[in-house]
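One structure is given below, encoded as structure tokens.
The complex appears here without one of its protein chains, the remainder shown in place.
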């Protein structure tokens, strides 16, 4: 039977929403000067070792309000080849593009260069023809990607299947790729994994920080969307939602990774994003007191976990303060003497800009008298 | 990256459960003399016009505790043929069987004979070789299925794409198929649709009553599992969970369809199932009164919707009584004089045994004094 | 400590909403010509045998958007008298009125005449001085209430503590009270109890139908508000929200009781209310078919449970149809030939106008072509 319409036929269902209240939608604000694009640049379908036709990847993206997906089938690993022998390695992209037509989902053509260590796996995206990357010498594959003006990033360089202690192995070949601009970014998050070491290498070599789902089965199951989970994505700060602007932003390294309720990125981008999420909504001194009753709101999916570094403390909280996603928190701030304005300072514990390093944010409060 | 383990990485997730509290699991009790097998005998994958690899169909079934699925790809409709040109029409079954190994999911080989009206679409299941059904003359396809000792049923005979007023068109060819035992069952439920007329024909011609998902995309999305929905299935009452016993049960017509919180079936099977679901748990006269405080429990996913037909009425309810799925209801029953036992009678409104006909159940209550 | 402000200090809370999505608010639409006033005309505080100060009753009412409460302390039953010996029986009312100032809650002065059978318990509301009702002869109490122009109704006349088989005992005294206009209404619902017999007597003697909570402890606990429950209330159809208009409406019998997800009332008031709740939102023929895809909405807290009595049946449902509270249901209606308009007919199973009698509603559908 062909589905011709859909309807809600549940009788007694309860609309159940998890903590962000967003039903699986990934929602972060724009930052000054840039649009925040929600990108998953590493996905698979039946055209390599994934389990779905490309339309499902597009439907998942629509449901989660993902702006950009990249089709990145394994070039060298094709377990369903007996059934899907098509020689053209752009088929996944072509189907996804077709299914995304007239939607808000932008689809990027890519491929996963899938090799042992070195150099390991890498994604080349914004390519024009995947077939040409299918060559014997890995270096040649990277060079072909460069010729196609791709953005190329290193996938899960800390993967325990290739590195038993989950350390990034910086081989000569990888260093050469980096030095020649053939590796411009690095996954610090892949699926459910994260690497402090990869983050350090991103900083040391000025690589773009990326987080991807590398999804093979279903997003809803893998990240427990109905229970409030989310897939890992890269938030990219681009001048506009176009492929050239996106590529430019990736090459400039304007990214923050959103992974498992945490934000990971270079300090300035993290600062800019968090400043766009958290606002002092209102403040006024409680009658006959010098305590400023202050509402701080959070316009994003991130549940901010803050440690107070201010000289002030709170009449209604210890120094550990949280602001729920798309919600707000009241802080009653103790000031010795009433002031027109003062500044709060917090360490953002669920954000990191380097291993064990958390951004410090400052919030100016101007209470009403 | 290859997934090597899984874990719950949600920090603040809330365990959200819908009305039955079963997280998508379909759960009905056995009935006297038979196991209740939860069967979805009509599904699609990328091997015809579906959107998933067969492993997803098996994983869905595992998650929902479905006992049996049948792979029923369209024989004549193969939109992904350019990419999946494999000539063997048993591939979907072989993959599904492989993925279901060592699990509780039983996979049946089937095929959907996909023709215009007459005869429309039909599923032949328990076949041994799908390829042999791919013949020009539709009658020959049915005969080949019979030769392979298939169980054959008519799919959505009321489909508006083939019958603009959603009536079942009983052509001569369909009558011939029925008369010759080449159509032994009939879908009264397909996906989100139901047909009173198909139910009447099932009764008139003594065909087995079936309900199927005919799933193409994802079960979770199509039936809103996280919000408490369920796919339509056929509950089959078999002597044991084996293919021969299942086939025998289907040929004997021992089925009830579970569709959209409703039960549809022949009167005796409905009675037997409902009697296995609903129990008088406990009853005792409220002190100094002739009112029997009575707990009635429901050991199934069905939210029973009852109209009181008894000579007694209730101290705590009107004549419309519901028993929640996997829950219970207290009824305080007004008896003129205390008795050792008495009988309640209800019409089960969310079950039907014929168009506009609901089963009547009787519950004997033996209150403690 | 004195509370001077409040705030939401929950960190990871989940906004949990029950089936109507209204967080404890009771919400029914107005009906043509009348405002629908949500009234609980039977409540207790510490001023008789209740467990709360009157401010809690007002706060409960505010939270649930109850329009009217009546303070109805037992005149003759004062278990806390050793601690609350105040001779003035209007204290509860005076406090409640004070706490309700500047709110939308209207408070009515009342008293519960609390006698054995006959005449049992009765509430006199709209009284001017409760003290004067405290007399020996029960008939005199009723006459004093009449002198004060009260509206007087019979409380739980089927109470098993006074009637072991939960039958209404119509004594000569009660008949006299009814005949002399000293009993104008009757509770068919009190707290968690209901009586078919009381409903029949309301109809036989043309008494106003009432449902009340008779709350002693806490509404939230007794009716499980966080899980989606509601207190029983009387919906009164008044020309405006004033005491005279309310009293007029009660004397005219313009009421429907909302009890345990059911509606109980005289046929015309039920019809009027249900017609204001249920609307055909939109309808259009599905392409190339005579099936009208039709959205029916429900603008109330009641989950309507309908049995189809129409000559038409449905492409997506059996004859048992539900419309969730503050939600909608899609019905795909099978018409033999396309018509400009046609009429559906349903029996409303969760509403009763007499024992075992359900209102019939008609909905005209005008599908788009």
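Letters are used for the chains, namely A, B and C, taken in the order the chains are written, and counting of residues starts over at 1 for each.
Please note the rule applied: contacts are C-beta pairs under 8 Å (C-beta built on N, C-alpha and C of every residue); 3 or more make two chains touch, one makes a residue touch a chain.
All figures in this text were calculated on a predicted structure; none of them were measured in a lab.
Where subunit A meets the missing chain, the touching residues are 12, 14, 16, 158, 160-161, 164-167, 192-196, 260, 262, 264, 286, 288-291, 305, 307-308, 313-320, 332, 334-337, 349-350, 352, 355-356, 358.
Take subunit C: the residues that touch the chain left off the picture are 1-4, 6-16, 18-19, 46-47, 50-53, 55-56, 59, 63, 80, 82-86, 91, 121, 155-156, 159-161, 190-193, 214, 216-218, 220-221, 224-229, 260-261, 303.
The rule is short, and it goes like this: only the chains that are shown with their structure count from here on.
Across the assembly, the chain pair joined by the most C-beta contact pairs is A-B. Homomeric contact subunit A/subunit B is classed as same-residue, with over half of its interface positions used by both copies.
Fitting subunit A to subunit C on Cα positions gives a rotation angle of 180°, stated in steps of 5. The mean-CA centres of subunit A and subunit C are about 52 angstrom from one another, to the nearest whole unit. Of all residues in subunit A, those that touch two or more other chains are 4, 7-9, 11-15, 18-19, 303.
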